[in-house]
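Heads up: the structure comes next, in structure tokens.
For this depiction, one protein chain was excluded, whereas all remaining protein chains were kept in their positions.
What follows is subunit A.
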Amino acid sequence: MRYESQRVAMPYFIFALILFAGQIVFGLVLGLQYVVGDFLFPEIPFNVARMVHTNLLIVWLLFGFMGATYYLVPEEAQTELYSPLLAWILFWVFAVAGTLTILGYLFVDYATLADVTMNKLLPTMGREFLEQPTITKIGIAIVAVGFLFNILMTALKGRKTVVNIVLITGLVGLAALWLFSFYNPSNLTLDKYFWWFVVHLWVEGVWELIMGAILAYVLIKITGVDREVIEKWLYVIIAMALISGIIGTGHHFFWIGPPEYWLWLGSVFSAIEPLPFFMMVLFAFNMINRRRRNHPNKAAMLWAMGTAVMAFLGAGVWGFLHTLAPVNYYTHGSQITAAHGHMAFYGAYVMIVLTIISYAMPIMRGRPYGNSNTAQVLEMWGFWLMTISMVFITLFLTGAGILQVWLQRIPESGQALSFMATQDHISLFYWMRFVAGCFFLSGLAVYFGSFFIKGQASPSEEVRGPATEDA
């Protein structure tokens, strides 16, 4: 760590991980409610637990992205952060607002929450992922503006690297698209159309820029490969992401009102969307093969390879599985969607945040070459337990989804099973998903445990790697 102010990333990472734990606990509550329908009812109905689960996910990923930005932008720009104080203030504002919102979900009836936060004045609540009271949404926008100001002032006074430019472009896009969360017309078809400007254009648009930039940064650091090569890859990846992903939004316009040409546009362009994710796999493995050093932080390298592979599987393969209109006609809004949502979010965004944490946390804790070997072994156990559990969660949900389509969607009206009857038929898969979820939680516990092991890696563990000519 070259600049003292990079250290403000630490509270962001720690708070992100605490929220991650909360997200998983509520995931298990949901998983159990799927099979024991009245579990915790009426204290915590399913919709409440689900809001907590998904909103915690989004908020902790945002904390992770901000932490990553505070850590890497000053180092790339070769200057101190413009205002560490502002970063601290915004940390507390966001943490308190986020916590209050989650507590509001849990302890106040949603209609009452809408009432006391004066949703009537500017109705934005009650839409999937955008359940936050309007006042919280405004708070998020304000935090984003302050954050971007701080980052831009830092980047502008220092060295301008491609990693910084791409990361900041992604963050500006993230903040700009957030404004669509305030647009909630009374015409449902319009509401839905622009809802996707936040949801799809985040995860299959600007967030890919953020992911690509963080991955590129970590690869530069742990492989020592020439930045020119890495930056070229980064540009190609994000070019493919936007070229495919923007019109690819059309894969959500099939059945919510827009005209038929979206069936073609959405299918064709979103079918190309796996490409940038595949290139990230090639990118990560290529750079690691060509590495000019063997960084002693092996765990960070594992996360970097893992995120590329899992993002490709979750977003690329599982996304492609149901993205063509004739397939999506049957799978739309089924457990297949849930299967894909889980592996894609985990592989791409959870794992990229855990990658930068794995790289940066030891350094901020005064262990420049990484954690001790024991801690790294434990961390890698956490990696494998969580990742394999997520693979099983995805497989079980896919099984449930295929059966659901088979029983409920494919037969004619009259022959098809009802939704609720279908759910009873596939409950075995939900039980297995719940078990896999418990393994996920145990993996998370192991991962957390690795933070409490003392000691650090030493530079002598670094052996020179295979230097290549054309780097």
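Operating definition for what follows: a contact is a pair of C-beta atoms (placed from the backbone, for glycine too) under 8 Å apart; a residue touches a chain by one contact, two chains touch by 3 or more; residues count from 1.
Rule of thumb we're sticking to: contacts and distances are computed from a predicted model.
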Listed names "Acyl-CoA dehydrogenase family protein", "Peptide/nickel transport system ATP-binding protein", "Cytochrome c" or "Regulator of SigK", matching UniProt entry of the absent chain: "Cytochrome c"
Chain not shown: contacting residue from A:5, A:119, A:181 or A:267: A:119
Residue among A:29, A:48, A:210 or A:315 that touches the chain left out of view: A:48
On subunit A, residues whose C-beta touches the chain left out of the figure: 33-34, 36-38, 41-42, 45-48, 50-51, 110-111, 114-115, 119-120, 123, 125-128, 131, 162, 184, 186-190, 192-193, 228-229, 231-233, 235-236, 238-239, 242-243, 246-247, 249, 253-260, 262-263, 265, 329-330, 332-335, 337-338, 408-414, 416-420, 422-423, 470
